[in-house]
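The complex appears here minus one protein chain, its other protein chains still in place.
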């Protein structure tokens, strides 16, 4: 089983990158093949129907699509911007939606979030469910929002500072991987 | 009263540009000073916290902010992408939210949409309400979604092909302008 | 495979009951064991935490929970009320959420809708995804909204009046059942 993990933030010091790294580490410890990607490696312009008509998906979107298609399951750690899906993630979704069939069809996706705001990033997760579902992803019902992002991580970034939350994350990753192993498209009987 | 009208699409032949133009024309006929803007004039990169920290709002976002601050009320005709807010509009919102106080604070905003999809663009409108509210805009409760975008406009683009819908749009614009005249910040008693 | 089908409307002449009946018929024709339930058979009061604390789930909620647990997959045809999940369905979800573990955990759910409104009931579907996901249901990414409910059905109610839409519904039901057969909890390897 191959897992693709990415934070939906372009900021180098993003808290969600830390969260994605912990999720990747937990998945590796369960024997899964993990790719921890950097969203910056998939640069793409703001979606513009004229660019799309003229030249199709930009290179960054094509590269992201290829990584998604190669994966059996996906974990996204997403910021919440203004109570909603962050623009860079929505932009990637809008570009990916221009490939048919959608590269995301049938892919199990787990959504995580960390935020300094009052709501633990949960509104970003909720808003992201809708367009991801539209492009055929099977967004996992459970998710995890980690509040107080600035103090949520151990000093070495290897784990969440709160033990109970770290256990919850480990358990969620395990449950998601079990699910992914059962339902991932590449695991379907021929 | 000054009204700022814009379609939240970068595509030159956008149906939402047609809808924005009709809305602008209806407002002008009511004696309001209208600016019908082209979203392409406010080009900005995908939101990136590092760019934000280094150089602040890009020129396109600053220019858009200035137009918004100069207006008493705003009309946005928005596409719906993947059952949600279109990335270019969310991106503009995310950049604008980095200016404090938000340039949108207290501004009455009317949301319109046209779409070729089954849902008349209403899910784009609904998803857009949330982040616009977060940055302090007073999103008008009523809105209008125009379905079957490809056949929704008269040949000269001067009106909606369906008379009843054109009347509904005219009435909505009138009602919104009356409301805007009462509540717009620049109209507040000193 | 056992499929539970229900319209989330209490009204006897509900268009969504017609839609649920067509969905049930399509599933039966594919050899699946189908229960087409009437939401009125699961009467329950408005959720009240004091009733919950005193007497737990009301009989109607218990009966609905039992039907859900006995099913491998679920189809809900839902009205849209005021751009959101209809109160009777949200009420059932809120009561079901008080049973632990949730009876809906891991259940594949397909959402359909019909509406006389402009948006084909899609906002009801979208709003319903969120609480259903919260109680562990695997809401199927694809869904179908049928507009113009008053004229959407054949005179005998056996099919959608529009052939293309009927084919789309048949294809969606088939695709969902294939998926359900693969992932339904009762089909998991021991």
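For reference, chains read A, B and C in written order, and residue numbers begin at 1 within each chain.
Following the convention adopted for this analysis, contacts are C-beta pairs under 8 Å (C-beta built on N, C-alpha and C of every residue); 3 or more make two chains touch, one makes a residue touch a chain.
Treat the numbers as computed from the prediction; the structure is a model and nothing was measured.
Here one chain is not drawn; of C:6, C:23, C:64 or C:93, the residue touching it is C:93.
Here the missing chain is touched by one residue of C:4, C:81, C:140 or C:153, and it is C:81.
Contacts to the hidden chain, counted on chain C, fall at residues 9-12, 14, 43-50, 81-88, 90-91, 93-94, 97, 123, 127, 130-131, 133-135.
Across the interface with the omitted chain, chain B contributes residues 126, 129-130, 133-139, 141-142, 182-183, 188-189. With the whole complex as reference, residues 83, 118-120, 122-123, 126, 145, 147 of chain A touch the missing chain.
Following the convention adopted for this analysis, only the chains that are shown with their structure count from here on.
The rotation relating chain B to chain C, fitted on Cα atoms, amounts to 180°, rounded to the nearest 5. Between chain A and chain B, two chains of identical sequence, the interface residue sets overlap for the most part, with shared numbers making up over half of the total.
Note: centroid distance chain A to chain B, computed from Cα atoms, is 30 Å. With centres set at the average Cα position, the gap from chain B to chain C is 35 Å.
Of all residues in chain B, those touching 2 or more other chains are 83, 123, listed in ascending order.
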